[in-house]
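One protein chain omitted, others in place.
For reference, chains read A, B and C in written order, and residue numbers begin at 1 within each chain.
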Amino acid sequence: MPPQPFRLPQGGRIDRSRSLAFTFNGRRYDGHPGDTLASALLANGVALVARSFKYHRPRGVMSAGAEEACAFVQLGEGARSDPNCRATQIELFDGLTAASLNCWPNVQLDFGVVSDRLHRLLPAGFYYKTFMWPRRGWLTYEKLIRRAAGLGRAPSEPDPDRYEKRFAHADLLIAGGGPAGLAAALAAGRTGARVILADENGEFGGQLLWRDAEIDGEPALRWVERSLAELSSLPEVRLLPRSTVAGYYDHNFLTVLERVTDHLSPFAAPTATPRQRLWKVRARQVVLATGAIERPLVFINNDLPGIMLAGAAQAYIRRHAVRPGGRAVIFTNNDSAYETVAALSEAGVAITAVIDARAGDTAAAEACLRRGIEVLRGHAVIDASGGHALREVTVAPLDGSATALAGAASTLRCDLLCVSGGWSPTVHLFSQSGGKLAFDAASGCFIPGESRQAERSAGAARGSFDLAACLAEGHAAGLAAARAAGFAGPDSPPPQAPAQAMSPIRPLWEVPSPHQGRRDRKFVDLQNDVTAADIALAAREGYRSVEHTKRYTTAGMGVDQGKTGNLNTLAILAGETQGAIPAVGTTTFRPPYTPVTIGALAGRGVGDFYDPVRKTPMSPWHEARGAVFEPVGKWRRPLYYPGPGEGMEAAVRRECLAVRNAVGLCDASTLGKIDIKGRDAVTLLDRVYTNSWGSLAIGRCRYGLMLKDDGMVFDDGVTTRLGERHYLMTTTSGHAEAVFGWLEEWLQCEWLGLDVYLTSVTTHWATAMLAGPRAREVLAAAGTDIDTSRAGSPYMTVREGHVAGIPARLFRVSFTGELSFEINVPARYGLALWETLMAAGAAFGIEPIGTEALHVLRAEKGYIVVGHDTDGTVTPYDLGMGWIVDQKKPDFIGKRGLRRSDLVRTGRRQLVGLLTDDPAQIIPEGSQIVRSGASLAATPVPMLGHVTSSYWSPALQRSIAMALIEGGQDRQGEAVEAVLPDRTLRAVIGTSRFYDPEGVRLHG
Amino acid sequence: MADAVPVARSPLAHLPEAAREMRDDLAVSLRERPLLGLLNLRLDAASEAAQRVKAALGFGLPGEPNRATGEGGRSALWLGPDEYLVVTEPGGEAALARSLAEALQDRGAVTDVSDGRTAIEIAGSRARDVLATGCSLDLHPRVFRAGQCAQSGLAKARIILHQIDDRPGYRVFVERSHAEYLWLWLMDAAAEYRAAT
Amino acid sequence: MLLIPCPWCGPREEGEFAPGGEGHIRRPEPQAASDQDWAEYLYYRTNPKGLHFERWVHAAGCRRWFNVARDTVTHEIRAVYKMSENRPEGL
Partner (left out) sequence: MARYSIFSLARHALRHHEDWPRAWRDPQPKPAYDVVIVGGGGHGLATAYYLAKNHGISNVAVLEKGWLGGGNTGRNTTIVRSNYLLPANARFYEHSLKLWEGLSRELNYNVMFSQRGVLNLAHSDAQMDAYARRGNAMRLNGIDAVLLDRDGVRDMVPQLDFSAAARFPIRGGLLQPRGGTARHDAVAWGFARAADARGVDIIQNCEVTGILREGDRVTGVETTRGTIRAGKIGLAVAGHTGHVAAMAGLRLPIESHLLQAAVSEPLKPLLDTVVTSGAAHVYVSQSDKGELVFGGDLDFYNSYAQRGNLPAIASFTTALIALFPGFGRLRLMRHWGGVMDMTMDGSPIIGKTPLRNFYIDGGWCYGGFKATPGSGWVFAHTIANDAPHPLNEAFSLERFASGHVIDERGAGPVPGAH
């Protein structure tokens, strides 16, 4: 076979001077720049490209664009392998490899075709009617069905490519760069408006790229070139080729998927350049110039390779210089296909006949006859035959109603059948925008009705198929949009094209059959193998809402989203239900217009950029020290600092003992800090905390508990009075933002009168927590001008001065039960402070302390951690903290909530301590607690509660646990059992103050 | 040890020298402006205290939202109807905070937040493209010019954006614990445009 | 994807804001309120299909809370107004 046997010697928009080698199903072929994979395959005479979804029928190329329903391939290999790609949209590059989908062992000999032989057993929805036996049988059947279903294969490795997203703002976004879109861009661009013109193809021009037309008295392509040149010269106009407007959302927000390097070999693409870019466009105005999609005709075996949309055949000839066949028959019900007739004869394709469903004379038909081309008027192609390629078609006359045949059938040999059932405006984006569609009986299609957003449709997208009208509408829409966006700039004369006289279309939704009833297979949805008989079956069984029909038959649910099949489905359904098409209605078009790469939706928000990891000033030290980190909100905090060859258990024990016996240093910079100033500051504190604050003296600290207004514990922390009208509130690390936002909400929405100003200073201050009997000595060694003595800095006070020469606030508070100082310094000095303290502490056995040790130490004291021992359903009373609730205050957030009947009932879960009988056993956190001796066999087993905190206590040399237990505070001394997956642990309920209950040490 | 001079560090100080600046005057350059003096100022712009504040600052507070005023090394950015970010040269914050506090006379509030944020300067012909990859603000010169500021998101960090000149040059104030994330993100986002020149 | 006109900052993307649910909910006098009153305040909402009076905060912007009158079907924003203001008439 000669190279590219079906390549035309001249013409087309391909570069014959360069050859591109590519591989399809393991065979090597050549093509040229300007080819798509589809055109290159046709040029090489490859008719069989894929197998269909359900019946594995042989399929070829049926279109030349995004509407393709058959020619899907797996593109590339390995990590860059790309499933379910339309051969009609893949721009050819050197070294491209592709393979047919859904066939085994290969596309020629596909064993899956057995389902085609069994088709009579597999009508629409057959799976709803069977596979119900035996009871658990479905899992088995499902495995087979799943293996048969699906198309391409997902790559197994991570995607090596880079994706970008970006925001854009435009006065006008134009979807579609055909004649209407270009005219709109010119009209708007000239006014100075910010215009984005996006087209899904590599070249602008739309149908002008392959139609024989004139604009402003010159070849249309010249006009396209001049228009592009002018648009490129306008500074506020942005041209986006290879860019599909995919989604149309609220408030004129649209997404555009730009395929930046898909047309290049992955190895030729520049590295810093993304493969694809998702544009997030906020447009003041939108013009939809998305063109129209040609409809196939529905007759027996209308899915054979070699049966192609008439417009597509023309595109392959004029744009790609490919002869789509050797001997052609054209089957149409409208004028547009006659352009294809002309193109075919130019290309030297033998034309057996034109089959026109329309009975009467038309100018187009006359022209053909004059050129000696046979035209069978009032006829239809009723059947096609051939195996892997079209061999012949059967034609017969139609009766007046086009619902029955009116005479004998005859056969015509051909290897190409060009079909045209008329054109459907591409209204997907309009529909997404919320606009309602209207049915245009004259052209037999849905067109945009009333707009719901600042949007205009123009040209074929609006049902205007005549070039002159496209240009005029595009120009008008562009200008109107610019004006609406506030641009008074000059109007310019609209581009002109000679008007075409068109004869009306003869709607032909389903070609009548030679046989009675519904035995024939005429494909309506070629992607999902849905036949007219399937639609009829759905209607017969009562799945008559178009959504039911669609879901029951899967029509329009494929990768092509029914772009070519939708209207035929509706019309056939209408016929079956004796309704009119508009009455049947249309399905809602959901975004995106064509599938969008998931990686592009994510952009760079992957890997390290998935979410910010917040770092404290001391983080570099922790990392250098080899700390093991744990996530706390967006923070990463040291969990523990392993010594050489040391595991978590040993490290945590060492850290705990350091604090109890010597001194430890903990990075507490993540604690939330809110600076509170204003005359009403104390009022705010009284309202948001359960206890009273009026009595707090300057320089003193107090612990506070916050509730939500339902009475449940929300957060806790120490607040310090720094001045007459100045306080510093601390919150838990995880809740810092939540508490700050919540306080602002109360101030701005409920307590508008209060003179209080909140400033988040969480990260302005670095906090080092120095805890342990030798903390004072470390401070002294580090150097401080603050009197740290028991008298000079009593428990729960703050002092300002310097530590290690750094301006500091020294808080004498304790979360560990030991003598402890929280040293706040400006964050810039955080690391310096830390390093100085570690150095100064070396002589006293200082250890860095992670959050795990901190939790053990606080648990030994029975201190709670909000969010760990509480979960949003726990009251202060449940925690045994009634002492902190000042019921004498007229009101505070949560006070009324606490009085609700369920919150005051007995038997609520209350926080208690648990000690296992065997001190060596540690109850896993989250264990459920049941009565001792309860039978675990008889489910459901009543549960008393669960363990919230549980640790090994190095200080006590035994395990300790805290638990929420029904009526726990009255169960002191009662034995219970903790249920583990494999066994139970006996424990006794007691106090949760395990260590130094009198608090001698923290006053130290 | 007490008399050892403590080292002040910006949140990017620990990054290797090479990773701490991007110079490409044609397309886009990035650098940190560390340790600027930052004060959060709260007051009712209509109060008489505003006049005393003007005296203390040497210039008036911005009269309308998302505008910045300034002179010399000092500027004041509108953050909210009663909230401003006062920016001054490194080290100037303490003195300025004192004079502002005096000017306020128990009205409003002034709080030192110098260590809570750092500033990243991004400038060049492609600076807008880089910011557009992660920021939804419309920075077209018809809409956003030098002397304007806005709070928004950039990537997944919250920022205060201040256009300081027409190169264009921008100052991006970012919360300290997010600074490293945002810096690395900006370097990554800029790569494409830098390569493009 | 909404474009929300902040009363101070002007139109900004949805992502800069955080919704606060139904607006104009009165916190009952705690002493006088019954359990049901408290439940209505905490939990019960008007939840209209159509015009909804709600409150939002410009979280990533000027951090100010404000009221929004928005259609919950079309998402059309009919009005925005400050916390101190009452529902606009005639919506």
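Throughout what follows, a contact is a pair of C-beta atoms (placed from the backbone, for glycine too) under 8 Å apart; a residue touches a chain by one contact, two chains touch by 3 or more.
On a predicted model such as this, the values are computed, not experimentally measured, just so you know.
Judged over the whole assembly, touch between the missing chain and the shown ones holds for A, C.
Contact with the chain not shown here comes from a single listed residue; of A:N84, A:T290 or A:T569, that residue is A:N84.
Which of A:R59, A:R211 or A:H946 touches the hidden chain is settled by the complete complex: it is A:H946. Across the entire complex, the residue among A:R28, A:R371, A:K436 or A:R519 in touch with the chain not shown is A:R519. Although one chain is not drawn, the whole complex shows that of A:P5, A:G95, A:G926 or A:P997 it is A:G926 that touches it. Against the chain not displayed here, chain C makes contact via residues 1, 14-15, 18-19, 21-22, 34-36, 38-40, 42-49, 52, 54, 56, 70, 72-75. Listed here are the chain A residues that touch the chain not shown: 53, 80-84, 120-121, 123, 126-133, 135-136, 138-139, 142, 145-147, 149-159, 161, 163, 165, 247, 249-250, 253, 255, 280, 432, 434, 517-519, 533, 537, 540-545, 547-548, 551-552, 554, 557-559, 561, 590-592, 595-599, 601-603, 605-607, 610-611, 630-631, 708-712, 714, 868, 871-873, 897, 900-903, 924-928, 930, 936, 939-941, 943, 946-947, 979-981.
Please note the rule applied: only the chains that are shown with their structure count from here on.
Chain C has its Cα centroid 28 Å from the Cα centroid of chain A.
Residue positions of chain A with contacts to 2 or more other chains are 167, 280, 282. Shared interface positions of chain C, defined as residues touching 2 or more other chains, are 13, 63-64. Chain B meets chain A in the complex at residues 1-11, 14, 35, 40, 42, 106, 108-109, 111-117, 129, 132-133, 135-138, 140, 142-143, 155-157, 175-178, 180-182, 184-185, 188-189, 191-192, 194-195. Taken in their complex, chain B has these residues touching chain C: 65-66, 79-81, 83, 136-137, 150-153, 158. On the side of chain A, the complex with chain B involves touching residues 164-169, 194, 270-274, 280, 282, 603-605, 608-609, 611-617, 620, 635, 675, 677-679, 725, 757, 759-766, 781-784, 804-806, 826-833, 836, 839-840.
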